[in-house]
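What you see is the complex with one protein chain gone and the rest in place.
Here is subunit A:
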């Protein structure tokens, strides 16, 4: 700088070069931030819209509405309404009843069925529908002799036609469905015999076979996941909190506790499939627990969740101001009293948040469950706990995986629908975490 320049006092209205550079740097940084956040939001929007776009269809299903006369001659030939006797009538019998009812309905509406064989007309009804009708009748034998309105699931291809997945062109090349059937389906829709409606079965029904995508549901998977979460919560919360309190407040600080600490941190980073192998080796092969059971799944997920809970709990305990501990000790509270009366209540929001985050992580975990057999095809609902914890069950994320493995394109929709259900559960857990944190939060 020249001597002359130093003498001139710069005006405040003029930004000097240095300040300009600084401001530019700040502006740039803000831009990066906005760009990063926008990218994240965009990714989320794309993800959600693609999942919602392909998955919401799973909550609606094409049903055939028909009037069925449940004749006693066909369904209870002996006429004694004995469920054991009635159970001898298989789904084939019920399928015939459904087919007859459909033909009668078509005739009543005057819909042309030329060029379609009876088999093709019956083929429009899901193969699951006779089983559902049979279950309904067996559960309530009094229905026999009555004429009921029954909503039968339509075949997956017909359903796909109304959802835009199947077209006349694709049907022409498809051995499972013919354009003539689709024409009839359109006519039936116009006649009010067929249409899309909310499908509660997607939430409550068990999984269905490869050939019946229209009947596949998440009931067993949701129940299995709920059982596992129950086990994880009951085991990991007390064990995790007790371990954290001991390590944080009571344990002497020496190389051994340091070692434990390092190992807990490492455990949190262990790939989940390793826990699956561990579970397979220890719980199933060594301890002889049943495969595919929520109990084993819950135990494996507990092992996986524990480090998360311990780390979160210790952080929450550490965050309690030491002045509160001093205050309690200064009045003559014992260490245990200090922790349970003062430290733990203050750490509670953090502990609960950590626990719920751990649970949410466990809810979405797939890999370890594959190894312990929860990938199996399970159609029977697990029983009521505690015995039910040993019954085979599925799990939500594994169900998503299962759906994606199947050939029928109708399962793509099922998989996305299952993801939506999973996301809704995760969202509810996070909301619960926020509510609990608000509820327990105290300022000091």
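We adopt the following convention: a residue touches a chain if its C-beta (ideal position, glycine included) is under 8 Å from a C-beta of that chain, and two chains touch if they have at least 3 such contacts; residues count from 1.
Convention: contacts and distances are computed from a predicted model.
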Hidden subunit of the complex - UniProt protein name among "Phosphate ABC transporter ATP-binding protein", "Sarcosine oxidase subunit alpha family protein", "3-oxoacyl-[acyl-carrier-protein] reductase" or "Chemotaxis protein CheW": "Phosphate ABC transporter ATP-binding protein"
Contact with the hidden chain (one of A:50, A:135, A:167 or A:334): A:334
Selected from A:210, A:258, A:326 or A:380 as touching the chain missing from the view: A:326
For subunit A, residues in touch with the removed chain: 252-253, 321, 323-334, 337, 341-342, 346, 442-444
